[in-house]
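If you scroll down you'll find the structure; I have some questions about it.
All protein chains but one are shown at their positions in the complex.
The block that comes next holds subunit A.
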Amino acid sequence: MARVRVRNDTGSRLDAVRIHPPGREQDPVDFGPVEVGGSSDYREVRDVRRFARVEVSGPGGDRALQPFDLVGEEALPPGRYTYRLGLAGDRLTLDLEADREADDAPG
């Protein structure tokens, strides 16, 4: 089992963020609203890959990132990960970073 959170580097508040990891394509993980520059809480996910379908709702409306496939993308080992959401022009971007264990510690 892995733990995943979302960081909002889009420059705008996101009212809702949903990610569809493998096996939960029809049952996305809901990360709720995420403030500018902030991170969501961690959520437990059985299978984490570099990419996943992402849906966000923000001031410009709804956007989605649709992967072609997960070909060649191995399941990542248990641990903590952050999906970093950004914008390149008006295109949503997604990067996955492995977190150090202390990254979500208070303070």
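Following the convention adopted for this analysis, a residue touches a chain if its C-beta (ideal position, glycine included) is under 8 Å from a C-beta of that chain, and two chains touch if they have at least 3 such contacts; residues count from 1.
Criterion: contacts and distances are computed from a predicted model.
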Listed names "Putative peptidoglycan binding domain-containing protein", "Chaperone protein HscA homolog", "sn-glycerol-3-phosphate transport system permease protein UgpE" or "Cytochrome c biogenesis protein CcsA", matching UniProt entry of the absent chain: "Putative peptidoglycan binding domain-containing protein"
Contact set of subunit A toward the excluded chain (per top definition): 20, 22, 25-26, 50-51, 53, 64-73, 88, 91, 93-94
